[in-house]
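I am attaching a structure below and will ask some questions about it afterwards.
Only one protein chain is missing; all other protein chains are in place.
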């Protein structure tokens, strides 16, 4: 626990309502009787006019993207939805359903696992690319990162020799660069890394990191956006499991367990 | 705890791999070396070609929607993203950030609260509409539901006299009915309810329930889809809070607390 | 979502502080500068003088137990701490650690799974016993419950022919009855059930349900107390896993997966 500091030392003037407005103030949304504004825009002007990628962008950044920016973001969101029932985030959501909790609790359980290791590679890859751009020296930067950890975030895959999501995502970035939608600096940095550690190719984390960074999202939002993306797969698997009637599904079928581990 | 039953009594033949395939089998996705299929479709054929609403639909239902179905789904997903920092789901995510957990943990905390009361009205409203359609008698059905609870799920709002999201959503459903995209039966049932309990109008839960039900989603997925939608707002608020440096933000500013509650 | 009702319609008089005191008022604890009272008792009078079972009892019920009540509660809390790494609650906590989240997040993930199926049997068993006592007819009550579900909560085990925790727990209840600590009515009802469905014996859920009910805890707290108990095992397993360096541990070792499920 830490009851030491809470950042709200001095009372503001203006009475309780003023203090509360400050404490819970936000520039994300404004709610008043019969009024809902998202980033300053009345919700009724958004419904039916903007897509899901647009609203994600608006809520996180305060403005709407243009159509081509939104399309690039949407491609990245689509690409990461699922990697099968053995990804821990998916597995625990399925297990949660068999334990008798709600669909929302099952999705929350899966999302809770998208931590530094399971959900953080995209964020770390954005940092790597930014590091290369800041230093202007891919060789030295990669050497420095590999001295800490031989694996680079966003490159290589334990299962795929070439992640099938890499090529279509990078093709979209190439097209966006050609059209002037994005500048292409992070893409170039990522390709430099690929050359330096060949034949290990970029993976889904690397390819989406390139997109998020090119679109101007700060590194932590690479994880945040992956959370939104993977939630789709988590929900789909939880929903499928809910129709199968299993109870207390363990990680391993009881029948192949050695006696001492059966439970 | 319940260690009694787990639904995996008999071992199948075929050895460990066969048993495992059955235990973790799924029709949602197939992963093999260099292969990722979502509902039977190679992921590389989806990236850049389908939108977020399409992939949600595909993952939950096994097939792709047509363009107009996807647009209707997308409008509902956009409409529910946020209702301000005083919605419990949003508030706890902001509080979580100030307690020093990851962005994924903060989103999970918010989603975990979308239970029967906070996240279940859409699901319950779909059930109400299905009940009306099954019985063919809106008057009797509404009377039966109100005998249990004077509030009907999906109708009325504690804060808005008329939820600003209702009209634009229903206008889209009307258009979809006119174009033959959906049949309009659930819409009609919902309007019957509105007439019976006038002047209490449909709210966001009611309007999105109509959309989900018209599009053929089973009732529990009204909650599941709301989870995906509200996750956007939860993420946006958590992200905003993460830039503000507060520590252990309590529900109420300490300065207005009576002495005995300060903590 | 459900933004309809929040139970705080009328403002109280007395200004913001009065309203806040009401909204966040509690009889569990009182915090003022240099004062911490738990259920009316200064914390400094409790530290070093009461045990963990005492403080659990005090916090949930408002008064301290006598020594023999506390001992019986403590035995039940000790008995349920763990049932191996294949219990879903334990497994997901271990998986969470390998995904790079904090120890608190891992414990929360495990606790989140103690839902109606995985954590609810004790609660349901208390209801069954109360039902028998209310009706005075064990035969009819058991028949009624089995008509709904052939398995009775708290009886039988998928793995143990006789749960090794049953006998020592019931021996303690027998002793407590003999000493007049508890009345023994729920114990008798549970034994009636055992006779009716012989040779299926009581399991850990049944034996702890007897203890909690005999001690006067309402049924939902059978789940609540199990949460406290199982948290010990969840923490121990998460801690052990944190020392092993695995990353993204899936439910099944990749090496025995069929190709199509590897991930």
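Chains here go by letter, A, B and C, matching the order in which they are written, and residues are numbered from 1 within each.
The rule we apply is simple: contacts are C-beta pairs under 8 Å (C-beta built on N, C-alpha and C of every residue); 3 or more make two chains touch, one makes a residue touch a chain.
This structure is a prediction, so every number in the text was calculated from the model and none was measured.
Contact with the undisplayed chain is limited, among B:44, B:69, B:112 or B:231, to B:112. Chain C residues in contact with the hidden partner, per the touch definition given at the top, are 2-8, 10-12, 16, 19-20, 22-31, 33-36, 38, 42-44, 46-48, 50-56, 59-60, 71, 74-75, 77-79, 81-86, 91, 98, 102-105, 107-109, 111-116, 119, 159-165, 167-169, 171-172, 220-221, 223-224, 227-228, 231-233, 235-240, 242, 244-250, 252-256, 263. Considering the complete assembly, chain B touches the hidden chain via residues 15-17, 83-89, 91-92, 95-96, 98-101, 105, 108-109, 112-120, 158-159, 247-252, 254, 257, 261-263. Listed by residue number, the positions of chain A touching the unshown chain are 1-6, 16-18, 20-21, 24-25, 30-33, 80, 83, 87, 89, 101-102, 104-105, 112, 114, 117-122, 151, 153, 156-159, 203-205, 226, 230, 251-252, 256-263.
Just so we're on the same page, only the chains that are shown with their structure count from here on.
Separation between the centroids of chain A and chain B, computed from CA atoms only, is 19 Å.
With each centre defined as the average position of its C-alpha atoms, the distance from chain A to chain C rounds to 35 Å. Along chain A, residues 16, 83-86, 91, 98, 105, 108-109, 112-116, 119, 159, 247-250, 252, 254, 263 each make contact with two or more other chains.
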